[in-house]
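Here it is: the structure, laid out below.
Heads up, one of the protein chains got dropped from this complex, but the rest are sitting where they should.
Labels run A, B, C, D and E following the written order; every chain starts at residue 1.
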Amino acid sequence: MVSLAELNYVLPAAISIFTLAMVIYTYRVMKGPTVPDMVLALDALTVDLIVLFMLITLYYGTPYLAIGAIPLSAWVFILDIFVAKYLLEAKKK
Amino acid sequence: MIHIPLLIGSIGSTAALIAAILAMFEKDLLKAIVLSGIESIFTAFLLVVLLAPDLLIAYVAVGLGINSVILIYALLRGERYEE
Amino acid sequence: MKSSTHAAISVTVALIFALTVAIALIKLGFAGPWVTQNINLANMFLTGVPVPHSCCFSASPEVVTSVIWDERGIDTFYETSVLFLAIIGTLYVLAGTFKARPTPEGMTLIVRVISKLVAPIIIVVSLSVALHGHLTPGGGFQGGAIFAVAPVLLLAGWGSSKLLSLGFERDTLLSLRVTGVLLIALTGIGTLIIGLLKGVNAYVFLNQPKPQAPIGYLGWISTPWGNIVLGGTLILLNIFEFLAVAAGFTLAILAVDSSGGGKE
Amino acid sequence: MTLEAIMWYYILATLMGLGAVGLCGMVCRPHMIKKLLMLTIFSDAIELIAVLAGYRISATQPPVYPGGVIQGFVFPNPQEAANFANSAVDPLPQVLIVTAIVIGLAVLLFLATLASQAGRKFGTQNLNKIEKRGE
Amino acid sequence: MVKSIYAYLIVGLILLGIYILYTGSVSMMELILGAIVGFSVAYIFTDEWIKKPSKLNLRRLSILIAYALKYFTVIEAKAHWSVVKAILSPKPSLKPAIVRVPYRVSDEYAIVTIANSITNTPGTVVVDVSEDKKALFVHWLFAEVTEDEEARKHISAEFESWAKLIFEG
Partner (left out) sequence: MIDQILFWFGVALLFMGGVLDVIASVGMNRFRNFYLRLHAATIGSIGGGVYPLVGVAILVLGLDVPSTFKYYITGSALISALIVVLTSPAGSHILAKAAHKSREVLPKPAIVDRLKEKEVNEE
């Protein structure tokens, strides 16, 4: 069995890679010239954060923080649909 | 050795602050809703870092999901641009 | 008043607010990063809740949910009532504007099929969160809030007529909501009634027997395969709260959607 | 002051800034939806400050005992409970904040429907324009 | 509400599996609770999920698994590599276009499988579906051809043959 301590060689590198991606995505969301750009970058940011949640869970060594990943991944879809709904319905009037 | 959760927590709180300031000065309300979505998502991130799983589930389902849906529905009745 | 006056006042108020919070946090001795021990009240709950024969035993390893539904049970009941009133108020404000809407224009086949595939998965996950509320993080409110994601998806993809045909009708949801809140109240005063009948002392929202109040709910069942943990009132209250919150959110979203989208 | 303490105070300062931004936006901006957004931001800041006050850097666990399964869970003895209490964060702020989230949602739900009805009645949700119309 | 007991059992077992997977522990009590939850949710959603229960069999399931394995190793790797090259090269040679890709299946799951497979490979994104004209409108990053049939050969011919095997025929 691989002990939990061995993970500590791997985790800081992985967390820093995903944090770097998180920062660049955040820059894109704040800069994005139009609304679809921002929502698209927010999707990618959310998926990135789900992985980061899992890594923090492993870092602390407690299972229960992973529980937020599923509603988060469903939320992305809801925001997409509702922004699209707004754009389609607001154009009509 | 540096304490990783507090480090990425401080990055997250900075991002939340910047997003909130941008949302305050934004004239386009739909963009403001998306920007406050970033703020909410970093709030959820800070809740993970600060070890609060109960709050995390409640916040992700309510603060992210239902709030944005209700606000977009309310915005459908009014106008999109401020001033 | 001019808008510049507004801005000046608000900035001042905000700064005063921030200073107050800072002073309160530092002077009142809340934890900083250097503290290695929790405050005494927190230690009392952390060491008392799952340990039998201690001061505040709730037969559950989940400290947060135990405190919510056991020590602060009546407070949480009022909070549920506030949510109930807010949803009733929403229905009242939107009264007279309801109509069932067919599939919204622009939602394609892909969105419809995917929302139909994802919704049951979300519902199963939310039920799991609610049923394990006394063991793992989560509980009735969290489960109900996750449940509400599924009707939102179906509503976006198919329109409210689909939800009505699946059985999410307004009267059914309202009666489920009322039933949930009533059952919470009944569970809370159950021990009181039994205590009155038996002639012993009892409290409202009493979970496990206490030295002054020797009656309580069933905490766990011992079987040859190990304990089956029920947590006394916790599992009952979680299920009823799930019922109330899930029905209430679905009702609110349905009302907001079916009162029309654009300007009239 | 250690590096951890500096980061802790930095997070506290940004969260107070977040609360200030929320309060300022709630007062300054005329659009109803913008006010509601700022209300949510303000309540987020308050919640996070409370949770931050209960956090310790020596803690590694949320206030939930590990290994909770519905069948076969063994209740801990006082010694295990004391060990657990040394490594868990403070549960009390989290308990208070769950209630705050629910109340916040109730308030937002009601105010958002009021704003939507105002948009239907006046044709706009901008308070400045509504005020002008009344004159 | 439930038209076919067979379909009901299968949907209930799928949901029971998801419950057990999420809960992360298997015991008698969990199985009982999961069965109650899974079969009661399946009671609402069976008719939504499955229209023709006679099509459910193990052969289609094994083809589906084989397709998923091939898709997530070989096809995804190729597509990722081409777009990663375009991102990292200093002057990428892009030819973006929205082309029309006709499809010849009628089952809704087959259409969604084709569309999601197209969108999930980087380089092609489905922008719109026309159900009456039986065509997908695809935004293509490296548009070599613009004619309908040629584009279909490049983009969706492989996915379509798999989808036909899984959901039709």
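In the analysis below, contacts are C-beta pairs under 8 Å (C-beta built on N, C-alpha and C of every residue); 3 or more make two chains touch, one makes a residue touch a chain.
For clarity, every value in this text was computed on a predicted model and none was experimentally measured.
Enquirer: In the complete complex, the chain left out here touches which of the visible ones?
Expert: The undisplayed chain, in the complete complex, is in contact with A, C, D, E.
Enquirer: In the whole complex, not just what's shown, which of E:Ala7, E:Ala143 or E:Ile166 touches the removed chain?
Expert: In the complete complex, the chain left out is touched by residue E:Ala143.
Enquirer: Since one chain has been left out of the picture, which residues of chain A touch it in the full complex?
Expert: Residues 1-4, 6-7, 10, 13-14, 17-18, 20-21, 24-25, 27-28, 34-37, 39-41, 43-44, 47-48, 50-51, 54-55, 57-58, 61, 63-64, 66-67, 69-70, 72-74, 76-77, 80-81, 83-85, 87-88, 90-91 of chain A touch the chain that is not shown.
Enquirer: Applying the definition given at the start, please give the residues of chain E touching the unseen chain.
Expert: 18, 21-25, 76, 80, 83-84, 86-88, 94-100, 115-116, 119-128, 130, 137, 139, 141, 143, 146
Enquirer: Provide the residue numbers of chain D that touch the chain removed from this figure.
Expert: Within chain D, the residues that touch the unshown chain are 66-69.
By our rule, only the chains that are shown with their structure count from here on.
Enquirer: Going by C-alpha centroids, which chain is farthest from chain C? Tell me that one.
Expert: When every chain centre is compared against chain C, the largest gap points to E.
Enquirer: Between C-D and A-D, name the chain pair that shares the greater number of C-beta pairs in contact.
Expert: Per the contact counts, C-D leads.
Enquirer: Sort the other chains by how far their Cα centres are from that of chain D and give me the top one.
Expert: E
Enquirer: Rounded to a whole Å, what is the gap between the Cα centroids of chain B and chain D?
Expert: Roughly 11 Å separates the two chain centres.
Enquirer: Calculate how many whole Å lie between the centre of chain A and the centre of chain E, each centre taken as the average of the chain's C-alpha atoms.
Expert: Chain centroid spacing, chain A to chain E, equals 23 Å.
Enquirer: Could you check chain C for residues that touch two or more other chains and list them?
Expert: 33, 64, 114, 125, 129, 132, 136-138, 141, 146, 149, 152, 225-226, 228, 256, 261-263
Enquirer: What parts of chain B, by residue number, touch at least two of the other chains?
Expert: Answer for chain B, listing residues that touch two or more other chains: 6, 51, 53-54, 56-58, 61-62, 65-66, 69-70, 73, 75-77.
Enquirer: Between which chains is there touch?
Expert: Result of the pairwise touch check is A-B, A-C, A-D, B-C, B-D, C-D, C-E, D-E.
Enquirer: Spell out the part of chain A that touches chain D in their complex, as residue ranges.
Expert: By the definition above, chain A touches chain D via 60-65.
Enquirer: What residues on chain B touch chain D, complex-wise?
Expert: Answer in residue numbers: 2-3, 6-7, 9-10, 13-14, 16-17, 20-21, 23-24, 29, 32-33, 36, 39-40, 43, 46-47, 50-55, 58-59, 62-63, 66-67, 70-71, 73-79, 82-83.
Enquirer: Per the contact definition, I'd like the list of chain D residues that touch chain A in the complex.
Expert: Within the complex, chain D touches chain A at residues 60-62, 64, 66.
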